[in-house]
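Shown here: the complex without one of its protein chains, the others still in place.
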Amino acid sequence: MRYLPLSADDRAAMLHRIGVGSIDDLFADVPRAAWLDGPVDLPAAKSEIEVERRFRRFARRNLAAGDAAFFCGAGAYRHHVPATVDHLIQRSEFLTSYTPYQPEISQGTLQVLFEFQTQVCELTGMEVANASMYDGSTATAEAVLMAHRLTKRSRAVVAGNLHPHYAAVVETTSRLSSHDTVFLTPTPEGGEDLLSAIDGTCSCVVVQTPDVFGHPVDLKPIAERAHEAGALLVAVVTEAVSLGLMVPPGAQGADIVVAEGQSLGNGLNFGGPYVGLFATRQKFLRQMPGRVCGETVDVEGKRGYVLTLSTREQHIRREKATSNICTNSGLCALAFTVHLTLLGGVGLERLARLNHARATRLADALAEVPGVEVLNKAFFNEFTVRLPKPAAEIAEALAGKGVLGGVPMSRLRPGEGLDDLLVVAATETNTDEDIDVFASCLKEVLA
Amino acid sequence: MRYLPLSADDRAAMLHRIGVGSIDDLFADVPRAAWLDGPVDLPAAKSEIEVERRFRRFARRNLAAGDAAFFCGAGAYRHHVPATVDHLIQRSEFLTSYTPYQPEISQGTLQVLFEFQTQVCELTGMEVANASMYDGSTATAEAVLMAHRLTKRSRAVVAGNLHPHYAAVVETTSRLSSHDTVFLTPTPEGGEDLLSAIDGTCSCVVVQTPDVFGHPVDLKPIAERAHEAGALLVAVVTEAVSLGLMVPPGAQGADIVVAEGQSLGNGLNFGGPYVGLFATRQKFLRQMPGRVCGETVDVEGKRGYVLTLSTREQHIRREKATSNICTNSGLCALAFTVHLTLLGGVGLERLARLNHARATRLADALAEVPGVEVLNKAFFNEFTVRLPKPAAEIAEALAGKGVLGGVPMSRLRPGEGLDDLLVVAATETNTDEDIDVFASCLKEVLA
Amino acid sequence: IEEPLIFEYGRERETGVDLPAGSEEESLRLGGLERRKPLDLPGLSEPETMRHYVRLSRSNYAIDSGIYPLGSCTMKHNPRLNEAVARLPGLSDIHPLQPVSTVQGALELIDTLAHWLKVATGLPAVAMSPKAGAHGELCGMMAIKAAHQAKGDARSIVLVPESAHGTNPATAALLGYKVETVPAREDGTVDPEAVRSKMSPQVAALMLTNPNTCGLFEPDVIEIAKAVHEAGAYFYCDGANFNAIQGRVRPGDLGVDAMHINLHKTFSTPHGGGGPGAGPVVLSEALAPFAPLPWVVSNGEQGFDLVEHAAEGDETRPFGRMTAFHGQMGMFVRALAWMMSHGSDGMRQAAEDAVLSANYVRACLSDLMSVPFPDHPSMHEVLFDDGFLYESDISTLDIAKALIDEGFHPMTIYFPLVVHGAMLIEPTESESKASLDLFVATLRDLVIAAKRGDRARFADAPRYAPRRRLDETTAARKPILCWLPRRPQADAAE
Partner (left out) sequence: IEEPLIFEYGRERETGVDLPAGSEEESLRLGGLERRKPLDLPGLSEPETMRHYVRLSRSNYAIDSGIYPLGSCTMKHNPRLNEAVARLPGLSDIHPLQPVSTVQGALELIDTLAHWLKVATGLPAVAMSPKAGAHGELCGMMAIKAAHQAKGDARSIVLVPESAHGTNPATAALLGYKVETVPAREDGTVDPEAVRSKMSPQVAALMLTNPNTCGLFEPDVIEIAKAVHEAGAYFYCDGANFNAIQGRVRPGDLGVDAMHINLHKTFSTPHGGGGPGAGPVVLSEALAPFAPLPWVVSNGEQGFDLVEHAAEGDETRPFGRMTAFHGQMGMFVRALAWMMSHGSDGMRQAAEDAVLSANYVRACLSDLMSVPFPDHPSMHEVLFDDGFLYESDISTLDIAKALIDEGFHPMTIYFPLVVHGAMLIEPTESESKASLDLFVATLRDLVIAAKRGDRARFADAPRYAPRRRLDETTAARKPILCWLPRRPQADAAE
């Protein structure tokens, strides 16, 4: 077996050194009743050629975004990732290292995390950030728990225009932790009324911007209302590229900002792994979940980095930890940081402008298709259209023509009367031809 | 421009430091008459997205071997290269380093070359090898020149069953260097008579095994006859994997062995870059062309490696050098060495056996197609079939059915009455299904 | 040459990415919410970026450069085949919300991996979406809580042995459970009688790590499971150490109700400097109905479907959703490639080699170092305590740092907490005997030096690492988590 370096001779010599007669002796503690005498009922070892062939077969049964005119978003976006990013994340020293428990020989990973945290702070307009979470949805659930801890309240108000999956994750954690959560009704046309739902019992209000229908949300009045009520504002961003062009939640009074960082450095990957961003105010630092990396010096006075504030964490505090989170999304965070280092502020702004311009062109093109109504007056790179037929059927019909034309809202919220809504996104990867193909296929399908 | 780190400010500051007013001043030596005032007439800079898109378009207009039932050989073979190989050759430290002129900081490259040379010696059964050549064909031409130098004769005898491209390269060098070369007539059925062509005026006889039609050649009698005549035997191998199963030329009396190493570690790449192997006897070392790496020690007595025997080379001897060759095929040699390190002798033998078994199955399958005659009694992984129609037409027709069914001999030797011959190869990458598809498509096409 | 931070390159207004010349419009439709202050982030040219991160990487230790014997972390070889197949566009360039008809291969892959996990563990169901081990624990415990709730049974206590991973009590606490600790026996294992004595109608579950964090297989695990079940509670098993037993014993045969599997440990998806992981949870018949959304169903000839919402009247009663989308697809690809490459025979052999290597290291060191639990064979990792250092003034930490100077990554230290000055060595099956011998020889040499009182060798270690010992106390007391321009400390450090 190509991955196992021990030869039969090695094994015999090692057993001899241990002083046992056979490998079975080392499994003596396993109850005899549960002992398997041979391999489990799965196929035997395969050569690299065969395994590769098998995965090519899996791959061939999918329609890759790159082989279609592609317009799906709703929490996962297709951006162009420079080839440099993938080269760097495949460096053995990044790919095959672990959590930097021994900082003296992990400065590479640690400095990257420090750069990541700084980038996240600047992007979100906040003061401190952790070293990444699993993804945007779990980061949102963690933000709610953090708000509960900070306010010593246990009731969250969740915007109806929060991504339904995110809401579901919050709902699940909340329900099984016996907290209370108020979920508002979606407002596809935008302009959701959140202010009236906020009162003195709330720990926080959770708002996404741009929201799941693509509407940019003015957070300032919500933050003001929340703060008056002694609650925190948790801002959620699912498209990190939007932060290049839009006013950051931190500048609008958000107390905790969580985001899905996939758009920078990371591919679609059918939903994972992604990278959650989590940032907050300095004063809330000690209640922030997740790993953090801090600057310090070594005995010679040289600047260096370490994982720090571990007294919040489960390996020290066990049941009193801020969270049970242990791993972060290290490699995805590296990809994020490398991509953003290449872009810089200037590049991210340009990228965001280009996304907005592409979406604008798309919106105008779709608005001309008979029967199609664009709901958004404002949007970043994603908006919602109302169709004269169920959106799921249309999406299916488009797929048959090689167009992956967006996400039907019914896929996320079935049975709520939103079946005629399709959420479509455009990015820098879409050409004019893509957009024209989409518009003309949509026309055909609706005809 | 993403690849150019200097900013406009940097450029201004640097010009200032230099003490010139503009960049034009630095080009003052260029005759004004030839001065271009602006960019040449080519398209302007493109983003990464656009360049990638353009190359995907080039790629889409080709039929990749992996998308076909694939049986082409004739000097380039499709083998499975373990993913480890590509990972390692993309390591920055291997990919972006240069010729190890400063050995103290190039031991990685140097030790690899030393391992490469040792592997080549063992594979070919020779005593010394160089650190690689451009490819098998140019190595063959160099071998003939070396034989001329060693024997102080200038007449080579070249087997008719040598790969026609190789023969052409020898012919070109020979003619333009005013040497004499005898090219024998091809013998598609094998059993070529070389002995009678060898006489006391020859510097060498050049023989390929297995030859271009796939016949294994017994080199022993040829070596004996050559040595009697004071000539050298240059053995050529185009399929390095064959050396896993077949008696090495070194054990049959060859004086110089050249080979195409592409089969190990390197993809098809439409013909290049490949890696030429070059091995000879210890006593001929000082006339061997190309770079060589040797073992030595540093001032602390630690073992280390350096490029050596540079007194043979053009940067010392200029017009008296053994060859004008300067670069080698470093990265391809690394790929070769990593692949062979994974395989080991055992693995290469198994791989060779599997290739032979696949070819045997293919030969039996094709022999059953009406009208098809397999010419070879013996072969390694490649053999020649005689078809009832011109092979080029058949190959074209097969391609239309997704079968790349071998190389028509007329592609290599047009107008010599060999139009009905097709050279087909099978490797470990061919499944039973591939072979069945080929046989049945061939049947259809011939029907 | 010290590598600065990207923020110190002094090129804030540049970028290393070219974009297609755009039809960028002047008029924005952002509802007036456009950014006013430009982003203050440097953009490095591509050559600078490449060099910056390549240089940083070179101060990291990695499996690819040497043995990484971190106990409990299972740092094994990461095959590059897995990286290659994970990058096939048909697997990496697909959107989680594309029409199901366009991702049949992806669903088939998930279904296939689920099958392998179920067969390998002997349990009938698996929740694929948890994103890491701790997330899997949360998922398993949520299923347990949901199952109790479905019976109207509001239990409030979770039992956790003292040798458990810290995530276990943290997870239980997150769900509002009171955590009660089960002490270990002298021999490092859990006493079923101790479990039984803690049992009550208030106990919702026992969370047991097996093989446990001392590297021992719990010999009475079946008995323990019985005690748990008899009290109407569920048996949660922390599967972080499944690598030791895969192919030799199935958790399902031991009475486990839920167990997460760290795909990045047992099935070698790369650790990537701390993630991403993946933590699917296998579930017993009793817990299966409560598995979270989404899941894949096979409709035979008609292909695969994805259930993303609970339908009225179904038999399933999903407790909710763990995450957006369907789990760590990228890790699923790698894990399945690892499993298929090994096959059932190779998986068993891997476990055996991992156990063999750990016991070999133990045998080679036990004359010099102290084995706190000598009565049981070790599984895939061997635990030492610092008993052998009592007479020196050298600590476990010193040994670890001295190993760095010898070119090795240290073992896990001060974990598990049940022994003093723990050193937990997990070589995994990826090491050759020569590699183990070299590691053992080095460690022996250090231990002898320590016993001899050769303090000089330890006090200043590491000396040859990119950094020497770092001041972690100040880092925690006055945390600097973010680079700030013109901060005095930063200037001083440059």
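Each chain carries a letter (A, B and C) given by its place in the written order, and its residues are counted from 1.
Just so we're on the same page, a residue touches a chain if its C-beta (ideal position, glycine included) is under 8 Å from a C-beta of that chain, and two chains touch if they have at least 3 such contacts.
Small disclaimer: the values here were computed from a predicted structure and weren't measured.
Q: Can you list the shown chains that the hidden chain touches?
A: Taken over the complete structure, the missing chain's partners among displayed chains are A, B, C.
Q: Who touches the missing chain here, A:P82, A:P216, A:G244 or A:G330?
A: Candidates A:P82, A:P216, A:G244 or A:G330; residue touching the omitted chain: A:P82.
Q: Kindly state which of the options B:A69, B:M146, B:C204 or B:L354 is in contact with the chain not pictured.
A: Going through B:A69, B:M146, B:C204 or B:L354 one by one, B:L354 is the residue touching the chain not shown.
Q: At which residues does chain A meet the chain that is not included here?
A: Residues touching the hidden chain, for chain A, are 1-5, 7, 45-50, 82-84, 86-87, 92.
Q: Take the complete complex as the reference. Which residues in chain C touch the chain that isn't displayed?
A: That gives, for chain C, the contact residues 1, 9-10, 18, 45-48, 50-51, 54-55, 58, 62-66, 76-77, 79-80, 341, 407, 430-432, 434-435, 438.
Note that only the chains that are shown with their structure count from here on.
Q: For chain A and chain C, let me know how many angstrom lie between their CA-based centres, rounded off.
A: Each chain's C-alpha centroid was found; their separation is 19 Å.
Q: Need the CA-centroid distance for the pair chain A / chain B, whole Å please.
A: 47
Q: Quick check: how many Å separate the C-alpha centres of chain B and chain C?
A: Spacing between the chain centres: roughly 46 Å.
Q: On chain B, where are the residues touching two or more other chains?
A: Only 2, 48-49, 82-83, 87, 92 qualify.
Q: Mark out which residues of chain C touch at least two other chains, giving numbers and ranges.
A: Residues 11, 14-17, 19-20, 44, 46, 50, 54, 79, 81, 83-84.
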